[in-house]
Structures are given as structure tokens and as C-alpha cells.
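The following block contains the structure, expressed as C-alpha cells.
Just one protein chain is left out here, and the rest sit where they should.
Per-chain numbering from 1; labels A and B assigned in written order.
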Amino acid sequence: MIRAQRTPSPADAGRRVYRLLIVDDSNIVRRRIERSQHFEDLQVVGTAGNGLDALEVFAATDPDVVTMDLTMPRMDGIECIGRMVELKPSVRILVISALADKATAVEAMERGANGFLNKPFSDRQLNEAIAELMRGA
Amino acid sequence: MHRSRSFGRAPLLTVGVGLALALSLGVVLLAGFRLATELNGSVVALQTASSLQTYPADISREIDTLRERLEVRTYAGRALDDLRGTTTRLDDGLADLARASAADPVALRAARDSWARFHRELDPVLAFSGQPYRDSDTAGSVLSTAGRAHFMHVRRAQLYAARHAQALREELGKVVDGLRSSASTAALRLRGLLLGGVLAALMLALLAVHLQIAKGREERSAREAQERTRDILRTVREGFFLLDSGHRIGPVWSDALRRMFGREDFAGLSFQDLLQDLVPPATLATALKYVNLLWGDRAHENLMKSINPLAQLEITTESERGGKETRYLQFDFHRVMGPKGVQHVLCAVGDITSSVLLARELQDSQSHASAQLDLLIGLTRTDPLQLGSFLDTADAGLRLVNAIMKEPARGDGEFRRKIDGLMRELHSLKGEAAALELTSVAERLHALEGLVEACASKAELSGADFLPVVLKLDELLAHLQGVKEIAGRLMLTREPQPLGESGSIGAALESLAAQLSREHGKPIRLELAGLAQVPAAYARTVKDCLIQLLRNAAVHGIEPTDQRAARGKNGTGLISAKFAATPNGYELVFEDDGAGIAADTLKRAAVRRQLISEEEAAAMDTRAAMALMFRPGLSTADGVSMDAGRGVGMDVVARGLQSIGGRIGVATHPGRFTRFRITLPAADRATGAVA
Partner (left out) sequence: MLHEQELRIFVEGTTNFFEVAAQQPATLGSPYLAEVPPPLHEYTGVINVSGKREGVVYFTAPKAMLAVLLMKMQETDFSHDTMRDLVGEVANTISGNARRDFGGDFLISVPSVISGEAAAIAPKAGARSFIIPIHWRSHSAKLVVSLG
């Protein structure tokens, strides 16, 4: 079903390269996500440390996949997710957060996030989650 | 799905077979009718042709008779009439054959041509009328002039007949042969057609029978499958049911549900009604939203399991022995896809009580072992004097906690009043434990804080809700006892370390800054000044206050390195704490060069925590918004980590300062800095520095 929503891009003709944006206010986590993704068809196009910056980078880089922290200064992840989905309904967003409060996690999903990964996470969990995200529902 | 498809196919096939049967029957009948008509024509023609075959001979004979009569001068009229009749009949017969068109046209034409020639020879004979004789006296009756001509015509016809009658007969014979063969061909075709029709009907009948059997077999196997499904649903230990888009339970569910929920009326029951009495309203609301996500097309089923609010649901049920028992249920949700997207949501409910309890025991023993190790490592790093001081503080703090617990309470209000005090005390102790890197102690304080916080979210508080708190408190006290014992042994073997430049407050802050910098991946430089001058009377409060401010600055204030770079700032965050005497007392300025605090962020957080309404937030000016940060229960961090986000912190700072007559003010510029200015009244300087 998600697949049907995928907007075709010129790259579809050959091998599709997914563009990844990493949003997290922690340097360590950002670097970890950058390091741990081993997908040939995934390319990090930008990183941001808060919601407002993330929207700027989002507009500039047009990513297909976003990893999103919820706890961030300036604009939190929930609001940021809503804006991104408005801007580009086909974007796929993986929330990566240490959030213990499931109501907020579900709210993030309601705003349009496609999946949720708990911090702390292993490289394997992260890779699996991103693979799942790219595969479609 | 398998069922519905095969049942859909059967009627279509039956209709097809019926149609084929009707069609082939129509073809057989139509073709049969045409063939029969054809055959009938051939047979009639054959009869005609066969009877015509004798005519040439008849005609020859009749001419012979006519000649004989004429020769012996007897009455010849009768013979001539016979000849005329036969000729007419042959004419008519051939015309009939030509009309019927059943005969071979070539043979028929040959016969008709021959007959036409024959007929021409006969014509003068047939045309004769009148008397052929005249009576003569000499010779009796003689031929008249016309009679002589007639006789001549007869003789010529006789001569022609003798020569050609046989040929005509043979040509008529050929027509007969043709007709006979075409009749037999038609008969053969008719027979073939009938045979084919019968065969086709037979095959169709066989097919129908086969289909009927297959359908029966399918129905039987569907029935068997249903029975097997029933068996499974009866015996399986998990509870299974399907939810439709209206969150109602479908008619098929497993018997285990009966045991788990103690009811029978699952079919048609709404998911909400099922959980209403078992789940707190907030969790239920989240659970319903969660299930709704599965009906949408954005959420990935596998990527939302970790936020399933019903992944481990604690319920209290009547046990078989009559008492109450706590059980843990795990709800698992799966999309069931149909041709038009999500058709149902399959819900599997497992009783995970034993595994939960086992995991808990394992965790207990594991955390016990790792706590011992952590403790040792933490203790070897800790300055024994600081440790001793912390243990005293902790002792006093936990006594206070227990005293708060001991305050008699009966109603919700009295219980609720305890929460703030407990949170403040525990939070401040946790800050100190973390500053000393006493992880095992800090973790326990963190857990205890979590338990108290859990009480705050309960609807109607009673003593039972505080049982986990008092148990954890007991465990914490036992743990601290262990720390004391180990620390006692360590102190015997270790030399006390010299105090840092700025005294123990400074050392604690340096250590905490290093730890936070490491954990959050943010380079931080800490500038301290004048902390050695903090009067002893203020030492504890100032230390608590600075620990809290440092924590907030490192976690919320200082941006990640790349963001700082983007803003043109130095990659290393600068945090400073400067303490100085003033004419009226003291001033402590705490500053970080981080992201600053946005009034909107505070307002949003306060609205989300329901501290203020949307309307109040909209009406609030920046100054009032800044004051929100000192309200209990506000934190801008959504996550709960050891370092921030519990919702206490700044209120601890404010209250602590109030208690010693101090005041706090804040100045901030988004993107540039946050500065807290704390003023303290003059204290008895004679007590000198530090703690």
C-alpha cells in the first residue's frame, strides 16, 4: 500500500537511491546512524539537530527517508513530522527516540511517522528498521 | 479466502456447462432438422426417380403396341392414350426432380436432355388425332393418308426408342444412383450428428457430475478446514480475535480469551468495551489510536511494535482459588490484508505472566551483580571525603523521604501532596549521585523517582500505590548500606585525594560536566570562579542549584557541534559559574552560550503538561513565559533520561534558593545564550568556606 504512494522519480528507471535525512540533537546518535547504515541504495543527504533546522534541510535536500528524534530544542519531532508529511506525503519517517511515554510515540505515528525505533538501539536493529522502511509496509 | 474463491467458481462453471449443453443441443437439433429435410427430399426424389426408370421401357412397349395395332388395323386410340399418359408422367416426374433439386444436376440434365430428344421424336406421334383408317372395298380397312403419316411417325419413334430407350433408362438410373448415394450420405450424416450430439451431451453430463463431485469435495474440505480451525481455536493457549474497522470483535475467536477475560460475549463486542475495566483510560485511548494506525497506510507494522501500549498489560483477575492475582497480558496486532487493503486486524493475546516474573527475577539478580561491579568502579573513582559527605546527605535525604511517607494519609489529596516533596528530594539526591558517578545509586534513585512519578499519573491515589515506592526505598537503603561497607573498607586503604582548586563544589561540577559531555557527545568547557567563597550555610543549596543548572545547560542549552558550527559558534560549548561577594550579599552568575530558551517552547511544554491552557499561553508575554520554567512539573525534554526531563529541576533550584532567601532571574537570547543571575543575602561570613 505504501508502495503505491511512492512517487516515481527519475532514478526509478535504474537503481533507486534513497535519500536519507538524519534529525537528532545528539552528535553521537547522528554519527552512529550515519556510520551504521550499510545500504548501497541509501545516501545521507543531510543532518539536523533540531526541528527548525530539519525543515530547512528537508526543503533543500528533498529526502525520501528521515530518521527523527522527538526530544529536540526549538521545534520538537512531533511538530516536525507533521510539517514534513505536509510538504511531501511520500516521505518515510522513522522515529528514533528514548521516549518512555507511548501516548506521545503513538501521536508521532498519527502525525505521519511510519515507524518507531527505541533508543538505545543496536546497529542490527537500526539496519533492519531502515530496510523495513524502504521496503514498504 | 480460499473458501470464498472456490465457492464463487462453482456456480459460474455450472452455468457454463448448462449453456454448453443448450448450445450443443440447439446445434444438433437445427442441423438434424436440416439434414432430415434434405434426407426426406432425397428419399421422395429417389422414389420418383426409381419409378421413372421403367418409363423408357414402358414407352418402347407402348410404341410397339401402337405399331402392332396400326398394322393389324385395329383400334389404336387406347394405345396412343397410354403412350400419352406415360409421356406426361415422365415429363412431370422429371420436372418434380428438377424442382426438388435433390438430384445430381449433371445426371438430371443429361437425362432431361435425352428425354427432350426422345420427346421430340414422340411429338408427331402424340400430336396425331382423328381416324388412321379408311375402309376400302378391296383391301378392307386401310390406312388413311393421315394414318399413313402417323404410322410412319410411329415407326420412326419405334426405331428411335429401340435405339435410345436403353440410354435414357441408364441416364435415369444414374439420377437414381446419385439420389440414392446422396440419401445415404444424408442418412449417414444424420446418424453421425445424432451420435456426436449424444456424445457431447454425455461428456457435458460427465463434466457436470465431475464438478458436482469436486464441489462436494471442496465443501467437505472447507468443512474439515473449518473444523480444524475450530479445534485450533479451542486448544490454542493464545487469545485470538479479529477486529473490523469499527474496532468490533469478529465472530471467530479462540477459547483462551474466555479464561483471560472471564467472559463469553466476544462476538460483536467493541475492543474498547473489552478493555474498559482493565486498562487505565489514558492507556486505552492510546491503544485505540495505536490500532487505528494499522488501518491507515503509513505505519509499518513491524516498526511500531515497540510502542504498542498493550505490549505488557498488567491486569488483576479473580484466581481459580478465589483470591486476586496479577497477570500480564501481551497484545499483538497484525494487519490481515485483503484485495482492497486492510481487511481485519488480527489481535493475539498471550498470557506472559510467568515470563515477566522470570525476567524480573533475572534482572534482579543480574542488576544485583552488575550493581556490585558498578559500585566498586564508582567508589574507586570517588573522592572518599566527597563520598562520605554524599552518604551523610543521602542518609538525611532518605530519612526525609521516609518521613514524608510516614505522614498519615487517607484521601487522594493527602497522598498527592507527598509527591512534590518526594520528587524534589529524590531528584536532588540523584543529581549528587550522578555527579559522583555513583551510577548504581543514581539508577536506583532514578527508578524510585519513576515510581513516585507513576503515582502522580494515577487517578485516585491510595496507600497501595505507594507500596512499590516503599519497597524500592528499602532496597535503596540496603544498597547504600552496602556502599557504606565497601566505602569503609576502601577508605582504610586509600589516601584522601587533595581537593580541587574551587573546593568540592567545583570538583563535583567538573566531574559532572565531563560525564555529560561524554554522554551527550558535546564538547564542553567549564569556567568556574569564586566557588571557594561560598559560605558554608549556602554550600548545599548552591551546589544543588549549580548541579541542576549545569545539567540543563549541557543537555538542553549547548547545541550539538555541527549546529554550533552552522551558527558560527565555537564547537566547544562554554558554561561558566561565577560566584562573588557584593555589598549586599552574594551574586552567582551562571551562563551558557547555547541555544537559549524560546518562550514558545516553554509555553508549548506547559500546555502539553496541562499547566496552562492554550488561551493562557497565547496571552502570556515573554517574561511570564520565562517564569514557567520555575513551575513544578515542567520540562521541555520529552524523553526521560538520567540527566533531564523528569519535570523537576528548575523548581528545585527556585525553591532551594527561596529557602535561604535568594532570588533567581533569567536572561536569554535564542541561539546565543542563557544567563541565570542568582542573588543571595549576606550570611554569617564567619562560618567560612565550603563543604
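Convention: a contact is a pair of C-beta atoms (placed from the backbone, for glycine too) under 8 Å apart; a residue touches a chain by one contact, two chains touch by 3 or more.
Source: prediction; values computed, not measured.
The missing chain, though absent from the view, touches B when the full complex is examined.
Of B:V125, B:L313, B:L473 or B:I575, it is B:L473 that touches the chain left out of the display.
Taking the complete complex into account, B:N402 is the one of B:T74, B:Q276 or B:N402 that touches the chain left out. Seen across the whole complex, the unshown chain contacts subunit B at 321, 323-324, 326, 364, 402, 405-410, 414-415, 418, 462-464, 466-471, 473-475, 477-478.
Operating definition for what follows: only the chains that are shown with their structure count from here on.
Mean C-alpha position of subunit A lies 23 Å from that of subunit B. Subunit B meets subunit A in the complex at residues 282-283, 285-286, 289-290, 292-293, 297-304, 306-309, 335, 341, 520-522, 556, 559-563, 566, 595, 598, 601, 604, 636-641, 645, 670.
Considering their complex, residues 1-2, 5, 25-31, 47-50, 53, 70-71, 73-74, 76-77, 94, 97-107, 109-110, 112-118, 129, 132-133, 137 of subunit A touch subunit B.
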